[in-house]
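Take a look at subunit A:
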Amino acid sequence: MDAPKVIEHEGTVREIRDGKARVAFLAKSACAHCQLKGVCSASEIEDKEVEVDVLGQTYQVGEKVNIVLARSLGIKALMYGYIFPFLLLMVTLFVVYGITGEELAGGLAALFVLVPYYGGLYLFRTRIGKEFKFFVRKFV
Partner candidate 1 sequence: MLSMFLALFLVTLISATILGFVYEFTKDAIAESRAAKQTEALKKVLPPFNNNPVQEMYKKAVDGDTLYFFPARKDSALVGIAVNTFSPKGFSGMIRIMVGFLPDGTIRDVAVLEHKETPGLGEKMVRSKSDWSVQFQGKNPKTFKLAVKKDGGDVDAITASTISSRAFCDALERAYKNLTEGGAK
Partner candidate 2 sequence: MEYFVILISAIFVNNIVLAKFLGICPFMGVSSRLETSVGMTGAVAFVMVLATIVTYLLQYYVLNPLGLGFMQTITFILVIAALVQMVEIVLKKVSPELYQALGIFLPLITTNCAVLGVAILTIQGKYNLPEAVVFSFSTALGFGLALVLLSSIREALDMVEVPKGMKGIPIAFVVAGILAMAFMGFAGLV
């Protein structure tokens, strides 16, 4: 109920150009606790980067900042990224299977329906891109 409305990650400013900052942050992977993470490929404890508008703000390269993403946007991203394609997959499978009675057809249809889905995402990428706004906050 009183959960924070934003998700924050600590990051470092990598580069600033044209009022945009590239901010790198560490995404903890599921294996974050594992002692072999340093060597285990599967444990992608990876540096991720985001680009943020910082026009009018003063940041320096190397400065620690908090990357902030509204929680609702995170959930939206989850929807676009995983939930919708998942639903699409299921629905297509069942519909095509139901109509044709062919597993192969159903399965392949389900797989290939992802192509137009991602195609759609690609078409609307600027629109979607505008939705996902991060901002950065000075580290306190």
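The candidate set was assembled so that all candidates are chains of the complex that A comes from, given by their letters.
As a working rule, a residue touches a chain if its C-beta (ideal position, glycine included) is under 8 Å from a C-beta of that chain, and two chains touch if they have at least 3 such contacts; residues count from 1.
For clarity, every value in this text was computed on a predicted model and none was experimentally measured.
Peer 1: Judged by that same contact rule, which candidate in 1 or 2 sits against subunit A in the complex?
Peer 2: Here subunit A touches candidate 2.
Peer 1: Residue numbers of subunit A touching candidate 2 in their complex, please.
Peer 2: Residues in contact with candidate 2: 3, 7, 9, 25, 27-34, 42-44, 46, 48-51, 67, 69, 71, 73-78, 80-83, 85-86, 89-90, 93-94, 97, 103-104, 106-108, 110-111, 118-119, 121-122, 125, 128-132, 134.
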